[in-house]
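These notes are about the structure you will find just below.
The chains shown are only part of the set, and none of them has been moved.
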């Protein structure tokens, strides 16, 4: 039996909290090349700009693949360090395509467990505001929370970003290792 | 003069952050039976489903009481470990019934102080999004923030849940006990 990967990290935080940059630095601590699995689908100019900005920031040692849906397969095929950016847009894509979120989540976790190198996953924390009026937003919020919990339970490291700085959630600071 | 109870815990966090499950585990660390004070009023199917799910998860050693409004009285009448799930729905019920929130909060804190056994209270953190357009939502958000502050000032332990994992807020990690 395989142990859970000792190199799985979950980077959570709000909008503009520095999640992606922090996650890139974590991956870049390992030998290149690094695989960037981008889940964003550039529906509009606002998104296209952001994707272009993120890409221009990354060095030539990054290989970028667009994986709006088939994330588990892409992680499973990785041979070195992987960055998943981000879970939130992946979930959005799954919901919009009416995919089976439970099955997709289970497959992603399985792929992370089997990955030969470190996997860093980025997710937006979206559950700390007033309950949304919109039923789809509530459904999305629930799905994101459940996915983050399942990944956090398997991850070796979980951080919560505040203003570009990581707060360590796991392993619990002060707890015996 | 009674000292503040040494066994009062406040479990805060966003939607789907694992608050209830963590709070149940904290209570179950004490000898059964455990009293579950449920403040949810099942207005719709979404809520009925959630209530049924939570209830089915709990063992037979839990005694469940529905207390949409009279929470202070129910805590005061407890003879062993108590879980209050959750403050957020209780506040909602108070606001909808035009009750005096200040008086109800003071009575709850007094009851927690006098409880003979440990009391664990669950609350949703709702103040970390954009300011809501809706005046009622802003009023609710203010009331929740004030109640959490008052309870946190009295509590021995306060945790902030992220993806199912507790971050210790109080006592402050690294501070002398």
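Each chain carries a letter (A and B) given by its place in the written order, and its residues are counted from 1.
Basically, contacts are C-beta pairs under 8 Å (C-beta built on N, C-alpha and C of every residue); 3 or more make two chains touch, one makes a residue touch a chain.
Source: prediction; values computed, not measured.
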To what total copy number does the complex in this file extend, with 2 chains depicted? 3
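Note that in this section only the chains that are shown with their structure count from here on.
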Please report how many Å separate the Cα centroid of chain A from that of chain B, as a whole number. 30
Would you pull the chain A residues touching chain B in the complex into a rising list? 10, 12, 14, 125-131, 138, 141-142, 144-146, 148-149, 151-153, 158, 160, 167, 169-170, 172-174
Flag every residue of chain B that touches chain A in the complex, lowest number first. 13-18, 46, 125-130, 132, 134, 137, 140-141, 162-168, 173-174
